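Only one protein chain is missing; all other protein chains are in place.
Take a look at chain A:
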């Protein structure tokens, strides 16, 4: 039993319920849609862009440290190796998790959700819901790398002796995270149970 089945339309902005046939929300004035238009297309578009940005984000140095005027850059993987070699396994683990595992997992989850909606996979609604919740939750932690870079660049600036500069990889990584977040945002969660109801 869905709101739609009852002839109601919920404003996806403020949540006010309207009768069918209403064109705009009476409380916030937003346009009313039964379902967000082109939701899956947007999701895929942002997801593809996000994945695409992950390639340079891992090939180019995430951060450059300039020691005595000599610039040296490290990619994400190099940074993990450096920390691991120097014995900071915790830091290396956190970076590995934030920079590799989470983004990859997020992309994977969004992709699974989109595919399951598009091809009406028979997945347990509980699992789908958990996946969606996970994407929503993990989104805010994806930016941990970018945050570290921004912090280092802003705080560690000892003139000519030591300085950190954001690398191309950081920008790409940030773009990638933004794109995947937009991708997750584009998903109209109501589509998740549209298919379920149909079964």
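General remarks:
The rule is short, and it goes like this: a contact is a pair of C-beta atoms (placed from the backbone, for glycine too) under 8 Å apart; a residue touches a chain by one contact, two chains touch by 3 or more; residues count from 1.
We take it that contacts and distances are computed from a predicted model.
Hidden chain, UniProt protein name from the list "Multifunctional fusion protein", "ABC transporter ATP-binding protein", "nitrile hydratase" or "Paraquat-inducible protein B": "Paraquat-inducible protein B". The chain omitted from view is touched by exactly one of A:38, A:86 or A:118, namely A:38.
Among A:53, A:83, A:96 or A:173, only A:53 touches the chain left out of the display.
Here the missing chain is touched by one residue of A:9, A:25, A:62 or A:170, and it is A:9. Residue-level contact of chain A with the missing chain is found at 1, 4-7, 9, 20-21, 34-35, 37-38, 41-42, 45-46, 48-49, 52-53, 56, 68-70, 72, 159-161, 179, 186.
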